[in-house]
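A protein chain is absent from this complex, but the other protein chains hold their places.
The first chain written gets the first letter, and so on, giving A and B; residue counts start at 1 in each chain.
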């Protein structure tokens, strides 16, 4: 059995039909720009009748309410029929394997599955199945729809990607948002830097001092301090919220240092008083809730694509 | 930023459009009677196309399955699209503030939010948002749709409110049902009394001996003994269920004492053998399941109003 990738679906069926979205590295830049274009169309009121009545199963093996509700909203807007499965809160599974659970939903006759799982590249176990999948986050690996909504937000602001300078700040090592964004942003011609506590860096990052980043970047992308993913004890734990904010957080003083036209992003949920102070959340430079808005449109586009809409 | 009240929505838009329902004290008697009239129309089969396809988010920060399912049923009947958010059972939020969670749902593009929260007057934090809200219960404060369904049930029985005598019996102090009902019933010209254990009275109640109430009232409204809201130790804890029933509960003996034509109400869920004996639940005087029926119609009316339907 060969490993099935998104292109294979198209090849097998002889037309564009049933396309997975596991990660962005499998996609060409043309494909990514096409998804963003479809998302913009949805933002401007486009509809897609091909999704109406399709049964979509949200299989969230790892809890993620925000991404889950964003996908649900996208599905409601597209008039999909929705199955929501969250094993950790629903007491199911009784020792059933991940593969058997997904195969069971396939057997129910669903048309599409949105999957989140704590295991990196879990989707390699699913090559045997015959329905399309959209990855809603795999461990510390990929989070393609989050990156797509970030790209959509950046392009709305600057009209292009090439040459833009972005600093991703915080827990780089454990963040699938950071991993996915660094890869695709570099391919799109952006200059990507990282900043934050030394213990949370990846080996291959492009480190920049945070205050220097604030003064020079077009995009300051803050990451959430996510205690639940730290398996080792890191120095970040020894920082109080106030101290984290003083060293690596956006606050009133740093707002004043920012380059004109520069923006602040955060994948949310954010910790007020840690990654950013209260006055930053809805300040003129913040695009945080804009990102949430765009998330719904990007996911509508991903669903349209998965169902063969483009 | 001024405090936004229901009238403001109408003023801002120049027409009746987007009206919050936070509490009943903000509403004129005309508005309340109009909601009841719309609820009666729904009971007789009316429909409201303006709600079809609208995305309604049920945000229940405090669990309340009964009210939640009543709202869901109302939304299903109106062909709304539904997002259900219950942070306590869904393991979400990760330290996110109440405001940020609601703002996130607004950013998803929802058309209406139904909110329950344990904090009194939580809705004062939401004046910044641009979608309508319906309060499904705030702490020990208000529960407007519960009061509306009580009023609908009473009017079905007696055809009017003026001069009716009602006794609300039980844990007055912790009950938002009691607080909301006392206010609106007095405005509607009803004589409102309270009864029950001394430690659970409010300072400004109009106390009546329970057996006297049973003999003289048109409406006996029992409240649930709700252990989960008692922050202090009260004497009620020292009463056995049998003793509570003997002192303050409806039972076979008291049924016989009731005034002809008088009715028994309870917001449910009720404790059999405590507030009422088994034989009382579906006795001829009981309107308990009638109240549940009316709840769906009242909530349909509240949703229609919030979406600008009247």
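Note that in this section a contact is a pair of C-beta atoms (placed from the backbone, for glycine too) under 8 Å apart; a residue touches a chain by one contact, two chains touch by 3 or more.
None of these values were measured; they are calculated from a predicted model.
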| message | I'm checking contacts with the chain that's been left out. Which of B:63, B:109, B:183 or B:308 qualifies? | response | B:63
| note | The one of A:100, A:209, A:243 or A:282 in touch with the missing chain is A:100
| remark: Interface residues of chain A toward the undisplayed chain are 55, 81-83, 85, 87, 89-97, 100, 103-110
| request: Can you list, in ascending order, the chain B residues touching the missing chain? | output: 63, 65-66, 69-70, 72-73, 76-77, 86, 88-89, 224, 226, 228, 268-272, 281, 289-290, 292-293, 295-296
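Here is the rule we use: only the chains that are shown with their structure count from here on.
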| note | Rounded to the nearest Å, the gap separating the Cα centres of chain A and chain B is 40
